[in-house]
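The block underneath contains the structure these notes are about, expressed in structure tokens.
Note that one protein chain of the assembly has been removed; the remaining protein chains are unaltered in position.
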Amino acid sequence: MHIPDGYLSPSTCAALYAGAGPFWYVALKKVRRLLHTRFVPLLSLFAAFSFVLMMFNIPLPGGTTGHAAGIGIAAIVLGPWGSILALSVALTIQAIFFGDGGITAIGANCFNMAVAGPLVATGVYRAIAGRAALVSRRRVIAAGLAGYAGINAAAVLTALEFGIQPLLFHDASGAPLYAPYPLHIALPAMMLGHLTVAGFAEMFVAAGLVVYIQRTDPSLLRLTAPKASPASRGGVIAASGHSRRALWAALAVLMVLTPLGTLAVGTAWGEWGAAAFADPSARQEIAAVSRNQAPPEIAPAGLQRLSSLWTAPFPAYAPPLLKSQSFGYFMCSMLGVGLVMLSFWLLGWMTGRLTS
Amino acid sequence: MATPLFELLDVRYEYGAQRGLQGVTFNVPKGARIALLGANGSGKSTLLRLLDGLYLPSAGSIVFDGVPLEEARMEEEEFVFYFRRRVALLFQDPDVQLFNSTVFDEVAFGPLQLRWPKDTIEAKVQQALQRLEIAELRDRSPHRLSGGEKKRVALASILILEPEVLLLDEPTGALDPRSQSQFIHLLEHLDKDKTVITATHDLDIVEDIADYCYVLESGRVIAEGEPSEVLANVTLLERANLIHAHHHIHGAEEPHYHPHLHPPHA
Partner (left out) sequence: MPGYRRGAFVRSTALRLSSLLERGIQAEELARQPGFLQGLDPKAKIIGLLSLTASAAWTRHLMVFAFLMALALILAAASRIPLKVLAGRVWAGVLLVTGVVALPAVFLVPGDILYRLPVLHWPVTSQGISAAVFLIARVATATTFSALLIFTTPWTHVLKGLRVLRVPVVLIVILSMTYRYIVLLLQTAYEMFEARQSRMVGRMDAGQRRRMVAATAGALLSKTLFLSEEVYFAMRSRGYQGDVYVMQEFRLRPYDWLAMSALTATAAAVAWVG
């Protein structure tokens, strides 16, 4: 999701430029030392590659297609700091040359997709890949998950940035001036698309490219895995038998936590569900945060139908039976998780086919 | 001949499994025009990069004008200024060489890195562009140039440094016949005192650009001699994969290579 001009208030934009600034500064310093003079062409070419990669249609299970931002693969090949720079450059060029994403929002888009995304992806990749050999399948799975986590971290941040706009910026009558949806709408709306379509696209790109690199030039994976065990491929697969079970367990935990985390973040930021509209005390609370503007007594029915506008794969994510909005989110997230599981199965199958 | 400009002694170079050099020895006198003939992968591009100091020999030595090209040497700023000014390499793929966003920036890149005074660069670039008849391309982006134009810009970007030694990697590769002959014409009219070393597998151009040839195969020099001798030796050319065996079988033609049966150059 590239945030266009006009969705975020100037102060939010400025804050996010300021937030990305130190990362850019450190990244420039680190990378310059790391790669000495070679880094100018390497980063440039990789940024160009990320840009082109974003144009690819990635076929997904269920017949949809998605687009990847290349966060996972950038973090794996270039390391966190190199990928911060390369992705920032790609996003900047998209904004100032192709009008994709706003110029005022370059800071925001970079902060989400080029700073937070690669950092999260790096963490996940390192945690899961550990010291596995460069050509091990564990690295492929780690890469897929890293991409998935990276793009979703970016999406959570984007949703938070959208979600705080109506709280902070509205006119005298209470009409939002920028992105109009509060967190309890912005968050599930963003996450639904990212936990599924965009997340899968990112996952397939990262995993697929790591498989490709393993077959062509595994040394490219060395930069972010200096301690990878030097074991040969045969040894690794034998050794990874028991570690794989642990990996799947970790994966399951991660997936259950994802929707819970989504909920937790949502409520923490002053979310109110549909049920709250009927509850007098909750209404008072809403009125307080909305500058004493009285909320309607009946929850806007559209609240429950909202996500259908964003989410192609689902006809409606909150069936009318489920009166609790939170339960609806949870179900929806679990559905996403189910799809994630399915995709991992597919991923395993795909890598099996590719590596055999 | 005075002291040679380049002295190569048993130069070896390894990278990966293939395309290395396995012991190359020869001298390049000042003002010589030399062709390195060989098929793809014979090691001729590697040799040019060694001569340009981009690669360093794994064993053996390369001496330029009395100074051995070694790692420590290539890190010295002063030597780099001196060496880069005197030796220039034209890359085979102009897309690699044209990495700036406009023709002007491209041609100005070398002088800027060598810290020429900025006020003289503008005029020098203009001269270089005019000399190659591409002044009108000054503000063009590289992706809006034809193949022939790219080659000219790449040549301008190295000629502006007025090097004594030109290393040309497949100068006519990927050009249409017309641009090819124009480009060869350009090369033939370079200053006579320049040393020009050309790596190519295009036998048509050898007599135009070289007075002496080395034939490479699998990282070794397998033959040397004047162009007319080398071009007449069909067995040698076949062995070096520069012509195909079925040349014989086809038609009534003599098993002999006739460079000038092909369209002559302008």
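Going in written order, the chains are labelled A and B, and every chain counts its residues from 1.
One rule holds in what follows: a residue touches a chain if its C-beta (ideal position, glycine included) is under 8 Å from a C-beta of that chain, and two chains touch if they have at least 3 such contacts.
What you are looking at is a predicted structure, and each value in this text was computed from that prediction instead of being measured.
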| item | value |
| --- | --- |
| Absent-chain contact - pick from B:80, B:135, B:186 or B:222 | B:80 |
| Touching the absent chain when the full complex is considered, from B:21, B:108, B:129 or B:237 | B:108 |
| Touch with the omitted chain, as defined above, among A:20, A:164, A:183 or A:211 | A:211 |
| Missing-chain contacts mapped onto chain A | 4-10, 13, 28, 32, 36-38, 40-49, 51-53, 55-63, 65, 73, 77, 85, 89-90, 92-93, 95-99, 102-104, 166, 170-171, 173-181, 185, 204-205, 208-209, 211-213, 216-217, 220, 286, 290, 293, 295-296, 298, 300-303, 306, 309, 346, 349-350, 353-354 |
| On chain B, residues whose C-beta touches the chain left out of the figure | 49, 52, 54, 77, 80-81, 84-85, 88-89, 91, 93, 95-102, 105, 108-110, 112-115, 118, 121-122, 139, 141-144, 157-158, 161 |
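Convention: only the chains that are shown with their structure count from here on.
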| item | value |
| --- | --- |
| Distance from chain B to chain A - Cα centre to Cα centre, in angstrom | 48 |
